[in-house]
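Shown here: the complex without one of its protein chains, the others still in place.
Right, chain A next:
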């Protein structure tokens, strides 16, 4: 077996698989890139050839137009592609629509690059699939034992109880444009919320794209043009930067909510002026990180970004060799960065 550290290594551009000649989620423009998912810290503009799921490619085109890559190649989940002597396939990561883990096989060894992932069910994307491997490359955004995400339905229940308790007020939820917004809408629909859901302008294009790609989101309306009185008792979704600033003045005495794994910690919620924190995350929590690592059974785990100190420590106690890759540039969109 050729150990993965000989053919998968960290370069200034990001993780590079030399025998296949591809970078995975490179942070600078490269000739050939495999993209795990559409978040801006993983999918950057200006690459030559881009390989990803069809959904991720569609998201990239919607977000960056021309910058989405000179040549795009879609690869369905489970299909194997040969790149030189490397067999490459994509399997679902459960993070956002189109998100994939990259399975790389070479010289009798298998590496699994997970991108970002979660284990909680998500009605807007395919569920994470564990693949046994020799090296597991994982994120560690929420790798502290204080981060345990409650069931999302429970959080949606808290939101709906608040809507019932304050029927005169607008509930505005800060959430990220890709993934979280659509998941929240789908969770609200699952919980029986049939009314229109109102959107800040920046959330609309990706919600439309999700709908075009077959994700049911129900009736969506732009909040920007709505009469203030129409938003009484309504649920409005907006990017985190807008919820406590001037944009929110158009709302009726808003209850400021924020949907993020960081909301587990009170000080984080207080800093943002959040009145109703909702602990809903698209990343694996502490228990799910450890569970996933046990399931893939890799003797060696590489940590791309996040709290690698705590995770590597916990892995050592389990007899797993942990290694912090210190990849720069990851965790800058979505929950990886301090929510403003």
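Convention: a contact is a pair of C-beta atoms (placed from the backbone, for glycine too) under 8 Å apart; a residue touches a chain by one contact, two chains touch by 3 or more; residues count from 1.
Please note the rule applied: contacts and distances are computed from a predicted model.
Look at the chain that isn't drawn here: its UniProt entry, checked against "DNA ligase (ATP)", "Hydrogenase 4 subunit F", "Urea transport system permease protein" or "ABC transporter ATP-binding protein", names it "DNA ligase (ATP)". The chain omitted from view is touched by exactly one of A:22, A:244, A:259 or A:298, namely A:244. Screening A:111, A:163 or A:256 for touch with the missing chain picks out A:256.
For the chain missing from the display, the contacting residue among A:86, A:133, A:269 or A:284 is A:269, taking the whole complex into account. Remark: the residues of chain A touching the chain excluded from display are 144-148, 150, 158, 162, 165-166, 244-246, 248-249, 253, 255-256, 264-267, 269-270, 273-277, 307, 309-310, 313-314, 317.
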